[in-house]
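Here the complex is missing one protein chain, while the rest keep their positions.
The letters A and B name the chains in turn, as written, and every chain counts its residues from 1.
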Amino acid sequence: MDTASAPPLAAPLDIAFDYTRSLGPVLGRFMTGLRDRRVLGARTADGRVHVPPLEYDPATHAPVTELVPVPPTGTVTSWTWTDRPLDGQPLERPFGWALIRLDGADTALLHAVDAGTRESMRTGMRVRIRWAAERSGHIRDIACFEPDAGPPHPPDDSTSGDPGTSSGAGANGELVTGITTPIRLSYTHTTSAEESRYLHALSEGRLLGQRCPACRKVYVPPRVCPADGVPTEEEVPVRDHGTVTTFCVVNVPFAGQRLDPPYVVAQVLLDGADIPIPHLILGEAGDVRMGMRVAAVWRDPATWSTTPENIAHFRPTGEPDAPYESYQEHL
Amino acid sequence: MNPAVAVIGFAQAPCRPSAGTTSGVETLVPLFHQALSAAHLDRREVDFWCSGSSDYLAGRAFSFVNAIDAIGAYPPICESHVEMDAAWAFYEAYVKILAGEAETALVYGFGKSSAGLLRRVLTLQLDPYVAAPLWPDSVSVAALQARLAIDAGLVTEQAMADVAARSRADASTNPYAQVSGQFTVDDLVATPYVADPLRAHDCAPVSDGAAALVLAAGERARRHRKRPAWISGVAHRVDPQGLGERDLTTVPSATAAAEAVALPADLDVAELHAPFTHQELLLRTALGLGDEVRINPSGGALCGNPMFSAGLARIGAAAEQVMSGQARRAAGHATSGPALQQNLICLLEARS
Partner (left out) sequence: MRRAAVLGTGQTQHQTRRTDVSMAGLCREAIDRALADAGVDWPQIDAVVLGKAPDLFEGVMMPELFLADALGAAGRPLLRVHTAGSVGGATGVVATSLVRAGIHHRVLAVAFEKQSESNAMWALSIQPPFTAPIGAGAGGYFAPHVRAYIRRSNAPEHVGAMVAVKDRRNGALNPYAHLRQPEITLNSVQASPMLWDPIRYDETCPSSDGACAMVIGDQAAAEASERPVAWIRATAMRTEPTYFAGKDHVNPRAGAEAAQALWQAAGITDPLTEVDVAEIYVPFSWFEPMWLENLGFAEAGHGWKLTESGETQIGGRLPVNPSGGVLCSNPIGASGMLRFAEAARQVMGRAGEHQVAGAKTALGHAYGGGSQFFSMWVVGDTPGR
């Protein structure tokens, strides 16, 4: 295969984590209210009521302490329409995004309106909260807003919510102190032409280095020479044997880990290369030492693809250790 | 007394729907060469390097670290990074030179906007407690602003289409543009909405790209460049984010920045970083630009919007206008955040 002309490789990179957010006093009371089907606004020194609440007064910079209830009805101040909802949005059918000023509030809240059709949306339309059946103290306790035909509701109206007080903790339990927010994003990771050639060579069981035209050092994998800022060019085959320059024994489990500890991660200076690569040394962890000679253990060739994972790990060769002077420049 | 500071070189990568590696290194290497040769400067003569980029564009922590490889940073260099559009890296470099801590600087911005679904990635710029958990996308957020501007009688869908038509026509002579061509307003407003009231032409394309710009102080600038673009002022401000909290039809941070640099109404050219057509119209008012000011002769961000370098590229495009002698006074503008939350203005001029 002519790897020199192969297009750069690309592959998916998905990242996902359920973030845990602590809320503090203002947002905590706000979320507690939502759980109890009540909306609380923050009143600032100038008398304005902010929904969603502000934690600090923009004029005085003082912490906001006063939260006041507002009704679950309001007016759309701006809107747009979404024909194809994206992952994570409040509704899976076409819906409107809107800025909604709740009755009694001086600012607007961003949320979804389940209006059915784009034609139903307009600035000034009256909407009311549709509460989620299951609520935990989260902005998504508001499932969405829906068109509302009725008149404005006074702030103490309780027809669509549980009766409650204006204090933080409602009748339904403890103050909400945190929320969980899943964040899942999908990316496409794209390699360089040099890295792609290296990966194609790996799929054939070869290790490919490239020499920097300026400093003449051989890089594995090939890359722009970080010391000189020029692409490496001349291809140099590199042996799958090398020397452990230094290492650590990983005894600790941690998030994102792929192996069960303990295992040894070593810097391996491949014969013919001028920069070590990190890799696993399997065998007796206690035997690994600086200067130890090692060789790559390849996986079954039938499973090879364009990935460094074709090399499962390195193993000791039993050769005499390399002298310290031979690798001390690479520490 | 602060030294005079000038832009003496600029280069950009072509804006393309998908180009380059996630790390940006391979795009940046030739770009540095172009910017430095335009400035007649060797890379070892750069006193300070500063970049702008975002980890969330690449989907990994410390994504900017890899880009340092493109510099060839050994022996070590003086360097810094902002997690912002590189226009703010430009500001940091400008400050370093003003403070007398550097005489020359190279500023760069990069990012592969196409690596993820950009309008969903940008959701993560919103308040993480009450807004981002609903996943409103950046185009819908801009649409809410556009609707408010239309309802307030500040813009019309025709005026927005007019901005798009002018930008695309201007971009026809810009080899770095991603979108260009001749369009009539009638044709454009006949197309369907993407996010009502925004149509496709109202929104910047998703662009991969990068930009690099070289700065120098006083005598150094004169020595290296025949006609430097002298910086008469740079200022930036930020507004509160709350989308229902502030008046989205005004841009106080842009107005304040313009006042801080005493932006004249009769500039020759203004390169505005407006990723949506209505935002250009709001910015012209906020900045107090007269009708005779030529807006975005490059085609602007509407014709190529490489995230985290598009703002720097506006400053670069404005500087090119001055360095080439086409303009005497030009302004470059950059924005960041949802609905024009943060804004920077740089005023450039020729001096004899």
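As a working rule, contacts are C-beta pairs under 8 Å (C-beta built on N, C-alpha and C of every residue); 3 or more make two chains touch, one makes a residue touch a chain.
Note that this is a predicted model, so its numbers are computed, not measured.
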### Task
Would you mind spotting which of B:110, B:129 or B:176 touches the chain that isn't drawn?
B:129
### Task
Using the definition of touch stated at the top, determine which of A:7, A:47, A:124 or A:256 touches the missing chain.
A:256
### Contact partner of the left-out chain, one of A:39, A:270, A:295 or A:311
A:311
### Candidates B:20, B:197, B:242 or B:297 - the one touching the absent chain
B:242
### Task
List the residues of subunit B that touch the chain left out of this view.
2, 22, 49, 54-56, 59-62, 64-66, 68-69, 73-84, 88, 91-92, 95-96, 98-101, 121-122, 124-129, 132, 235-242, 245, 252-253, 256, 336-338, 341-342
### Summary
Across the whole complex, the chain not displayed is touched by subunit A residues 9, 11-13, 15, 17, 19-27, 54-56, 58, 61, 63, 177-178, 181, 183, 189, 191, 195, 199, 212, 215, 217-219, 225-227, 245-252, 254-259, 265-267, 274-275, 277-280, 290, 306-309, 311, 324, 328-331
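Convention: only the chains that are shown with their structure count from here on.
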#### Entry: For the subunit A and subunit B complex, residues of the former touching the latter
8, 13, 15, 19, 21, 23, 27, 30-31, 50, 52, 54, 58, 77-82, 86-90, 97-101, 107-112, 118, 121, 123, 138-140, 179, 181, 183, 185-193, 195, 223-231
#### Entry: subunit A contact footprint on subunit B (complex, rising order)
20-23, 25-26, 29, 32, 43, 56, 58-60, 68-74, 112, 114-117, 119-121, 124, 127-137, 140-141, 143-145, 147-148, 151, 193, 195-198, 240, 242-245, 248
